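Of the protein chains in this complex, all but one are displayed in their positions.
Chain IDs A and B follow the sequence of writing; residue 1 opens each chain.
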Amino acid sequence: MALESKIPSGPIQEKWTNHKFNLKLVSPANKRKFEIIVVGTGLAGASAAASLAELGYNVTVLTFHDSPRRAHSIAAQGGINAAKNYPNDGDSIYRLFYDTLKGGDYRAREANVYRLAEVSNNIIDQCVAQGVPFAREYGGLLDNRSFGGAQLSRTFYARGQTGQQLLLGAYSALSRQVGLGKIKLYTRREMLGLVVIDGMARGVVARNLITGELERYSGHAVVLATGGYSRVFYLSTNAMNCNATAIWRAHKKGAFFGNPCFTQIHPTCLPLHHDQQSKLTLMSESLRNDGRVWVPKQKGDKRPPNQIPESERDYYLERIYPAYGNLTPRDIASRAAKRMCDEGYGVGETGQAVYLDFSDAIQRLGRKVIEERYGNLFQMYEMITGDNPYEVPMKIYPAPHYTMGGLWVDYNLMSTIPGLYVIGEANFSDHGANRLGASALMQGLADGYFILPYTIGDYLASQKFIPVKTDHEEFVKEENAQRDLIKRLKSINGKRTVDDIHRELGRIMWNYVGMSRNAEGLQKAIQMIREIREEFWRNVKIPGNDMDLNQTLERAGRLADFLELGELMAIDALHRNESCGGHFREEYQTEDGEAKRDDENYAYVAAWEFKDVGDWVLHKEPLVFEYVKPSTRSYK
Amino acid sequence: MSSKKLNLTLKVWRQAGPDAKGEFKTYYAKNISTDASFLEMLDIVNEELEAKGEEPIVYEHDCREGICGTCGMVINGRPHGPLQGITTCQLHMRHFKDGDVIYIEPFRAKAFPVIKDLVVDRSAFDKIIQAGGFISVNTGSAPEANSIPVKRENAELAMDAAACIGCGACVAACPNASAMLFVSAKVSQFALLPQGLPEREIRVQKMVAKMDELGFGNCSNIGACEAECPKEIKITNIARLNREFYRARFLSNVED
Partner (left out) sequence: MGWFLRTFNYSIGKKLLMAITGLFLILFLCIHLFGNTFLYFGRDAFNNYVHILNETDLVYIIRVIEIILVIGFALHIWDGLRLWLQNRKARPNKYYIKAVDPQSTWTSRNMIYSALIIFVFLVIHLRNFWYEFKYGSIKETGATDYDIVVKTFQEPIYMIFYLISMVFLFLHLHHGFQSAFQTLGLNHKKYTPFIVWLGRTIAFILAAGFASFPIYFFFFYGGN
């Protein structure tokens, strides 16, 4: 099967406009004859569901949360980018496009990224109209701040809770349509299976998490907006319930998986500080503006940081990257921290942390200024660690927090299964090999508010749909398959807990498919993942009843999918013999340890087709750069 | 700060289903690091239960950063535990002493029926929002973002109110199980912004009517909600809600 990206022809500035004109329309009277299923209620899912319902479609929304407002988009802190150029500092759609494409290390489609930049301004308009309380200047107009990977201020923000406010905006739009009866909302439903009839996505089977019953939902199209898969690492900044099940089950039904190995590791997170830790917490990247990163010059130095004299400290970012110092980009800062710790310079009880020290800044600017800038972050740090960062340097360590990879989609956001759309972090599309700060919110809302509502109509208008009810044999088959899977999981009755096995998978993924990778390690990882997967199916223990609220069973199902996805990530990382963005292969680095991209051989999207567990076929979608010529990034 | 290990006795509310009779059961949390969070402590207890083949304690949680609003339980009589301004997931074990006995109950309110153990159904909050907690603006119809200036002070006050995470601690803490703080936060956010003004009368009336219908109690200005709110939302919002309500009832053409 050939991959058709369906990128429109013409100059990049006109592609989306022309494409919109060429898309078929569904007349208002016909829209209400269509039923669209949206799975997930984060920024992408909620905004898509609301926009589709506003257009007149009947929308069914499923979420495993108790309320649509809980989706993990809510935890995004920093902000959302848009090319408004309010600060008059020379921004433009083209510049946002350029920065995003370059930030992604030239592994994203030009046309997609340009469109993202193009609709970014509409997003801000829409959110303001919804009552999102963005930060404002005294004159009453919107405020901007700067963010990593850009040389100007284009980030709109609502304190440190931008994701929350944008999600609540989309949630309120969705709630309005629920109130109007255009959206049927089903909470506490976890999608387990995709129903494909005559090659078209026509519904889903979901488990009612309260009663344990399997339910069937049919429609003319299915939209997955189910987020990323960082929880494959067990420890990540993702919420505890984030999972890959919906996209993975769709993948196994025929949707190709794009660039699974492109994961982002964020440098400023709180390190692991005890062995039963359940997750990691992100601290805003902005801290590196005034904090200095260092480790002791002596390996295994266990002295308290304040007793280590200046001459015995290694400010390694400033030493290795004098031009950018502590403000090197995320991937570079993350890898440097890992290298220091691996070589034995790490600090803290576990040795898996580096210091982020504010004492110089406090001396230079005074405690009050630091308090104004970072007060809430310092407070958060103290709450979690019990240390006071005004007196003791913070301990930080990188942590997985975003996955650029996801289900492959064409320009219309449709996967390789007709009628199955994938939006937000769940798809692979716009960030290439590395995502810039404040771009995730932009992409989720762009997909949901301004792209999918146009493109899905084209599909609906151009297909001949046979009427499908939920008693169709494919629904019966899918429901039975899911029931059998649950029974199988329940019947193992082994000795190990779900989390125990998940932690082991996480350690493998982190050690071999994490921040830096090599062929030998990846091969080892594939073997280890297969073994732990077998161990899972032989020895996991799930107490309780499956016809009941059973959180262990929920986690087990998700882990079963991670155990397969993990292998594909390793396979993808192994096949990509280059370093780019978040994917760093130790064999492919410059003499001074920087990522070495191979544009000649790897300027493509790796889209993996599922044949069987452990058996995938690679398809390549070549990336063509007509407007921005790939160049090497240097930060020295 | 160096970590120590704690041994604790937990008295946890176990209830098999909405209609089942619940009771406290005793569990022992052994060797818990003071660095662990409260929910991690429960994870450890649960993993031991799972290993023994017993049903783990069912409780809700998700982001574990204090923003999603999923977690929430009553710890020793206080929603989200003994500290102010944090959610349950942000509570850490260093605030407990070795040998402590900790009572854990679900949020209790007629409008928040128990589903199982510590999990309650808070969909009543969604229903209130569906009744009017929005600005009716279709995608694509928004004017240029900077075309309407907003007084900075109002934007900040709106943000203070919008910080609500919908966890339900206000209802759990209120002796009357009233949802006024939650409703007032949303009404205030929109009443403070020019974008929210066209619908201000109809919005407040619908949301208050829905709140009443769902079986929440009445506000008697006690302020327990404000004290237990993890986002420290102020009851000045409730005063604003009252004003908005009177305005809708007495000064507008809106009918009920």
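Quick notes on this structure:
Note that in this section a contact is a pair of C-beta atoms (placed from the backbone, for glycine too) under 8 Å apart; a residue touches a chain by one contact, two chains touch by 3 or more.
Bear in mind the structure is a predicted one, so any value in this text is a computation, not a measurement.
Although it is not drawn, the missing chain touches B when the whole complex is taken into account. Of the listed positions B:Gly77, B:Pro143 or B:Pro198, the one in contact with the omitted chain in the full complex is B:Gly77. Interface note for the absent chain: among B:Asp62, B:Glu105, B:Asp160 or B:Glu199, the touching residue is B:Glu105. Within the full complex, the residue among B:Gly69, B:Gly196 or B:Gly217 touching the omitted chain is B:Gly217. If you put the missing chain back, the residues of chain B touching it would be 13, 24, 74, 76-78, 84, 103, 105, 108-111, 173, 175-178, 180, 208-209, 211-212, 215-224, 226-228, 235-236, 238-243, 245-246, 249-250, 255-256.
As a working rule, only the chains that are shown with their structure count from here on.
One inter-chain figure worth recording: chain A and chain B are separated by 27 Å, centre to centre, where each centre is the mean of the chain's CA atoms. Chain A contributes residues 47, 50-51, 54, 65-72, 74-75, 84, 86, 121-122, 124-142, 158-159, 161, 164-165, 168, 171-173, 175-176, 178-179, 185, 187, 210, 239-241, 273-279, 281-282, 349, 383-387, 449-450, 453, 495, 497-500, 541-544, 548-549, 551-552 to its touches with chain B in the complex. Residues 1, 3, 17, 33-37, 39-40, 43-44, 47, 49-51, 53-56, 58, 60-65, 67-70, 86, 90, 92, 94, 115-116, 119, 121-123, 125-126, 129-146, 148-152, 155-156, 158-159, 162-163, 165-166, 189-190, 193, 195-196 of chain B are the ones that touch chain A when the two sit in their complex.
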